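As you look at this complex, bear in mind that one protein chain is not there, while each of the others sits in place.
For clarity, chains are labelled A and B in written order, and residue numbers in each chain start from 1.
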Amino acid sequence: MIWDWFIHIHPVAQALIRVLLIVLPILILVPGMIWWERRLLSWMQDRIGPNRVATLTLKNGKKISFWGLLQPIADGVKLFLKEDITPAAADKAIYFIAPALALFPAFALSGTLPWGPIKELTPIADVNIGVLYVMAISSLGVYGVVLAGYSGNNKYSLMGGLRASAQLISYELAMGMSLACMVLATGSLRMTDMVKDQEGPLLGLANVPVVNAIQNWHAFTPFGFISMVIFMVCMVAETNRAPFDLPEAENELIAGYHTEYSSMKFAVFFMGEYAAMFTFAGVLSVVFFGGYHMLPIRWEFLSGTNPQFASLIGFFRGMDYWLAPIWFLTKCVVFLSAFIWLRATLPRLRYDQLMSLGWKSLLPAALANFLVVTTWIFCNQMYGPVAGLGSVLVGALVILGIYRGVKKVYPSPVYEDRTITLVDPAKAAG
Amino acid sequence: MLEGFSLPFPITPQLGVFALLASIAAIASVGVVFFQDAIRSALCLVINFFVLAFLYFSLNAEMLGITQIVVYTGAIMVLFLFVIMLLALGSQKLVKEKLDPKKFIGLGLGVVMAGAVASQIVLPLAKITAIRAPDKFGSPQAIGYTLMSQYVYPFEIASVLLMVGIVGSILLAKRRI
Partner (left out) sequence: MQGVPLVAFLALGLFMFTVGVVGVIMRRNPIVIFMCIELMLNAVNLTFLAFARYMPAPVVTNPSIPASVMGGQMMVIFVMAVAAAEVAVGLGIIMAIYRLRDSVDIDEMNLLKG
């Protein structure tokens, strides 16, 4: 009967409840993400990480540990109680709104994210332009960074802010191009259409015996795989995470664009970064990994061809439908762990390496992928899925040939080979 | 004209939403002109463009609204802010605006022009409230279809123009060509 009440209230009230349904979990997940990052990062660095905070000590001296789950609460309390220092010569109005401007896109990004199959509950707004909305809001994320860097009245934070925003707008291009490939393949900009398109048979092969029971998750298609790799790299760059965290490099730019921010405002930047990580991971899973589906298996198709397993398949279908938010959350956690893994493994990129990666490697790769997707669409619709795959192969070979040809005509600079031979002291003396 | 004054249109919630958005846009546009600090002018313009995008959404032109956010708010205004910050043009010491006869002439000219346009173009159209465009006319499918079929020549020429713009701005910004 809650459902009946929900269906009949005003659409604006329904929209507000949908907003609460995604904003509250993100707010609860951000401390969880902080804890998970610190623990996972420590395990990868061969240490233990914070595990003391939530330990209960009973009367007889025994301790029950809760693995430090309250550590983020302790961090929050510390940040809240720190002294809030405002630089005297800072531009006060901009200094105050910059953290809010950094937090707003992180939460607004989840406006078109479908985290379950029930249309009235998710996404908040199932607009015609869902994927482009993600691009638009992520391009608004530049303002928080630029204004935070400027308002500190400090050359280091200004440089950090400008470099961070240059990084953000460079990687937005490749991100938009890779999302555009997927939009072309799907034919629609709606997020729910993205998920629906990934429910079909793999690569459109509806007649091949085993393959047509697998869902068409875009990460399993050849051009979708390349788009996914490009999108993942751009995602890491957009959220200013290592190895792209030059703007926050502690040993180079003090703390980059949030140098002059202390206590609560710094906590707001921090929270915005983690919320953005979560929503980008959500976008990655919706566009490339089937959204809220449990496994890439087409249950209805299997129940049609194998009626003897109908009850078992029905059980799996029920789990897929009703526990959809849990699968979405699992995928987001997996990608967040991938973010943390990247941070633990890779060294930081230098600024010129970062820019040349974005402009000279990712953007041409995304563009070439775009051309291959267009040939796939054409051949798929005219000649069927197998011809489509063949055209993808031919297109990939053509582009590789062009790349090799260009490299032959304009080779990469060959650095002189300097080898150092150490003089053996015994031989030198004798 | 004022006897028996009644509004030719009823007050609806949509009109209230429009009034809110339009007033924010109008105040932001006035802020662009009247702030002495260039950064605050730029931020007022950002607010103006953002609210304009919502107005485009209310006109059912959702593709153009989101393009407004991506292109104008997300790229053009960021470029403005970059240039203002890099050249440190935000400080008031650099360009002191003194009281000029230009200001009053400008204001007078603006008022005269607005009055002329309003009386000749806006007032005769005062009765129109019916929407005549089809419902999906702002959808990406409609825009994409039209752009690639009837307007493909301007589309290609616009892409050449953008390339010329890119090359030109790189050359202009280089310290040594």
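Keep this in mind: a residue touches a chain if its C-beta (ideal position, glycine included) is under 8 Å from a C-beta of that chain, and two chains touch if they have at least 3 such contacts.
Predicted, not measured: the structure shown is a model, and the values here were computed from it.
When the full complex is examined, the chain removed from view is found to touch B.
Residues touching the missing chain, restricted to chain B, are 8-10, 12-15, 17-18, 22, 25-26, 29-30, 32-33, 38, 41-42, 45, 48-49, 52, 55-56, 58-61, 63-64, 67-68, 71-72, 75-76, 79-80, 83-84, 86-87, 89, 94-95, 97, 100, 102-103, 105-107, 109-111, 113-114, 117-118, 121-123, 125-134, 137-138, 142-143, 145-147, 150-151, 154, 158, 161-162, 164-166, 168-169, 171-173, 175 (touch as defined at the top).
One rule holds in what follows: only the chains that are shown with their structure count from here on.
If you check the complex, the residues on chain A that touch chain B are 91, 93-94, 127-129, 132-133, 135-137, 139-140, 142-143, 146-147, 150, 158, 162, 165, 169, 172, 189. Listing the residues of chain B that touch chain A in their complex gives 39-40, 43, 46, 62-63, 66-67, 69-70, 73-75, 78, 81-82, 85-86, 139-140.
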